[in-house]
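Okay, here's the structure, questions in a sec.
In this view, the complex is presented without one of its protein chains, the others remaining in place.
We just call them A and B in the order they show up, numbering each chain from 1.
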Amino acid sequence: MAAEEIPLVFEFAPAIAVLPALSLVVALFFGEYFPKKGAEAGILATAGSLVLSLIMLATVAGGQTVNHELYTLVLGVSEETFGLHLGILIDPLSALMLTIVSLISFLVHVFSMGYMNDEGETGLPRYYGELGLFTASMLAFVMADNILMAFMFFELVGLASYLLIGFWFRDAGPPSAAKKAFLVTRFGDYFFLVGVVGIFATFFPATSTPGMFAGEHAFPVVAEHALAGEATVNTFGFEPQTWFTILGLLVLGGVIGKSAQFPLHSWLPDAMEGPTPVSALIHAATMVAAGVYLVARMYGFYALSPTALGVIALTGGFTALFAATMGVVKQEIKQVLAYSTISQYGYIMLGLGGGGYVAAVFHLTTHAVFKALLFLGAGSVIIAMHHNENMWDMGGLKEKMPVTYYSFLSGSLALAGIIPFAGFWSKDEVLFETLVHGLGTPTASSTLLLIGYAFGLVAVFFTGFYTFRMVFLTFHGEPRTDTAEDPHGVRWNVKAPLAVLGVLAATVGFINMTPVAELTGAHIEFLHQWLDMAPEEYLTNVHHYTEVLETASHYEAAHISPLAPGAVSLALALGGAGLAYQLYGTAAHPEPHTEKLGSIRTLLMHNYYLDEFQVWLATGVTYRVARAANTFDQGVVDGVVNGVSSVSLFSGSRVRRIQSGVVSNYASLITLSLVLLIAFFGIMGGWF
Amino acid sequence: MMVEALLAVTLIGAAMTFLSDDEWAGRVAAGISVLPVVGSLWMYANFQNVGNALLSGSLAYETTIDWIQLGGYTIQWHVGVDGVSMPLIALSTVLTTLAIVSAWTPIDERQSQFYGLMLLMEASLIGVFSALDFFAWFVFWEGVLIPMYFLIAVWGGPRRKYAAIKFFVYTNVASLVMFLGFMALVFGLGDSITVLGLPEIAQALREPGNLSTFFGMSPGVLRLVAFTAMFAGFAVKVPVFPLHTWLPDAHVEAPTPVSVMLAGVLLKMGTYALLRFNFTMLQETAKANAALIATFGVVSVIYGAMLALAQKDLKRIVAYSSISSMGYVILGLVAFTPHGVGGATFQMISHGLISGLMFMAVGVIYNETHTRMVGDISGIADRMPWTVGIFLAAAFGYMGLPLMSGFIGEVLVFLGSFRSTVLPNAPLFTAAAMFGIVVVAGYLLWAMQRTLFGEYELATDYEVGRAPLHDVVPLAILLVLVIALGSSPGIAYNMIQRAVNPILNLAFALGGVL
Partner (left out) sequence: MAIQVQYYLLLSAAMFCIGLFGILTRRNALLFLMSVELMLNAANVNLVAFSFQYGNITGQVFSLFTMALAAAEVAVGIGIILVLYRNFKDVDVTKAATMRW
């Protein structure tokens, strides 16, 4: 590694992650002595991270980036072994993500003061400490410069979410949900780790730093050279492209687990057992975002494999629709939001698989904002409702809590994808990119993209419906219970984050208005330009990805206007919203229309029985196999051991009968043995 | 003379402890056992060498004295330390002290004998990891068993006699098998060796032609027979499936501090010996049978983890998971890659710390609740928050959470075995073994959910309070060590790698700095 000149400002980059880590220590050990029980440390730390992230953003905007080793875990010798290290990679993508994460985390900390402190919760130092750990791990994950470091902090994100979901450990539900979250994501991470190990084994010794994300020696770049025949890598007997597909799909296992994609999505709705601000953090910026961020981070590698891209797109599209249908029937406000998260991350995956790198990152950004907003809004509603989450017990909250209502509405419009709110621009672009690549690509993977697109398009309708069903049931009509009649008030620390995010949800879409740019010819695709600013030598910029997509995966864009597809999706979203209005928005006391769905509703309420299936896999199959193995171990393996001892004991108990105690018997035995011995020696010695 | 000093201090300490009052024995033993800790850490800090004890002859703290003449062989007092044994010696001394402190609460009779035996065992362990002459090594090797036998048989649980006898007979028979295998090798070498030193034997075996026909076995067959006998002998100690069944019984019946030593250090004797004997002296045989050996490792990983899933006793869970973790060591050793062998050795140290921590944490909970059964306790986190916090951390360490030592050990083993050229289908073996990380999370999280969390309930009639400070401090120290090794693995890994490279015929040394 050449000693490169690092701009001074990047010396502070590690502090972005270190500050929240410090807040973990401070809050956990000294939180008791603070008036806000450790919230101060968390807020200060995340505010510091936010400021530093913004500075990084500005520096990157100024054209400076950094990609270097920071700390060596295991030394390597270039010829024989590779080392393992931690490092930072700050390019447009990670700078953007750092800002999002630290912003959301900061707001969640502020909101937590209203949600946790004001509600008189105990164990707050632990809470704020774990929030600090969560933020720190995610920030470190985002700026990881190599895939092993990414894996390490990916796991720590999982740990933090385990701790936070199980925060209320005295109840039965949260520990169970926490276990499920960790276990299901761990199952995905298993494939991820195999992939990581495989990547290291594949690209060493072709490059001495086989895990790097960006730069000339990064694995996506070496893989690209290998495909072009310019480099030799160890592909374990496979065709390079096949092997890269396998590796990509292995890593994708971790993504599917963390980003709650089908079939590993089932942990996410259960994770609602955690405190609501934590849900906001998990869904918007940290845990779930980590998965898709990873795909974006190593997009250069996925772009090499049309199969992997197709699988990503299809998984994403299917999950988008699948989760949206389940969101339609839920009764708890947080459940609806949970399924909407799964669905929205499906869109992001669809965008990534569909060749829309910018679109996916765009949707990741807007989704972080509006989903954090919706969760915090839901949290505000939950405070008001004295921790009753059932929407059928609400109603009419619009007048009682206007700040919450209007910000929640802004978030809902964004989620449903209504122009001009953020979600419209990004979701539309995801669908559009998938469509044009599906239509333009000549190879077989275009079918996968088109199927994914179809799923995604249908899901738009459902999204509009469940979003506004939630809004109408919660805020409109007449109060249906006494609590809804007289809700608990919320303070500034709840309202302020809502207001900030509400404004952002309405406006953040303007950073990449592709249809408008297309129409007017104005250069206002800021996000595209931003992501394209990554330095040439990193090979992580948009035009490089486009080039790789074309050469390796034969992705080509069909030239169609973005207007018609945009109009279609907008119409579907409005249609869904309109149906929700028809069913729930007009009456003062809406009827539970979903009950008319009959058995389909039962199916949806039970999440297509996937949870039951997974529980069966765990207890019905794995546990039974374990019990059988235990029986085998006790019976057969240990049985042989005990058998040896039984045989010895038994034969001993029989043989000892010779010791009759009668001297005459001993004398005859001695005589007999002596005679036999003499006879033996006689025969052997040839005396006869 | 540092090794001799360590041995002398520990033995004198053992004698003093035997003679001291029961009331004070725990304090005396802890105080004395700090000396070897300081000594071994001083050795660790001043450790400088560049090679393997058996192959490159470059050693630290070495002593060689001719001792006994026996049938054409000279038996020497030959001790020395290299990068593999140094961390293991430090692990033994540190873990002994912490185990002694953690015994203050649970051991309430015959204390002077208990702590005396603990120190006696420590001396034998130091001897096992430093002796380089087969005679002395074997004496120390067997010498570990005797204190262990009494520690289980006298201070153990209800079935302690069964467990102690099973442990002793099982491991002793294994030693016998190993001894016969090794002696066959020695006699096969004939006149090419004059001392029973392990380095001399290793070097004699490396040169072709030294091994002659013995007892009707050609050199090739002799290697295989000796390898098999020694592998079987050491595999019992590790333990490797299917020779593992003494372990759960011994762990369940042994008092907690003894379990700590058993899992923390005694199991490492097996892998240490495998590395020294099978994988250094007879590595051609190991390479030729790599697939079979790796299968034993992988089966141990998965089988141990599955068994742990079916258990209800917390100690049994940890005992079976030890089998699982030690399977990784076997896989790493047989890979014959720098990361594989180095990672396996690192994993020995890491598992020693983490399993010790885990057993101690279970022990602290047992001290307060007097039960270890999963169904009997729930919501204990409510009453003992800090202990449960450390328990949680230990469990995640066991699951291989990054920034804790288990992660580095496992990832290095995986990185090493995936790239192995010796092992056919190395990626498949590696991927199969890696599934252990999912199962380990499954049983530990499940057990924790049922015992630590939920509403507080206890089936036994004890009032659970916070654990005394001297119970929690050893836990905290171990946790700090685990995190230190996990976030800065070079502390141990660099010296390990240097000692391992000669085994792989690699001449390079790592970096300029230690």
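Going forward, a residue touches a chain if its C-beta (ideal position, glycine included) is under 8 Å from a C-beta of that chain, and two chains touch if they have at least 3 such contacts.
What you are looking at is a predicted structure, and each value in this text was computed from that prediction instead of being measured.
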item	value
Among the chains presented, those that the missing one touches	A
Options A:Pro35, A:Gly63, A:Pro442 or A:Gly661, residue touching the unrepresented chain	A:Gly661
Where the unshown chain meets subunit A, residue by residue	656-657, 659-664, 667-668, 671
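In this text, only the chains that are shown with their structure count from here on.
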item	value
Approximate Å spacing (C-alpha centroids) for the pair subunit A, subunit B	37
Complex interface listing, subunit A residues touching subunit B	72-75, 77, 79-81, 84, 148, 151-153, 155-156, 159, 162, 166, 169-172, 174-176, 178-179, 182-183, 186-187, 189-190, 193-194, 197-198, 200-201, 204, 234, 236, 618, 622-623, 625-627, 629-630, 633, 637-638, 641, 645
Touch list for subunit B against partner subunit A, complex	166, 169-170, 241-242, 244-246, 303, 306-307, 309-311, 338-339, 379, 381-382, 396, 399, 401-403, 407-408, 411-412, 414-415, 418-419, 427, 430-431, 434-435, 437-439, 441-442, 445-446, 448-449, 452-456, 487-490, 493-494, 497, 506, 508, 510-511
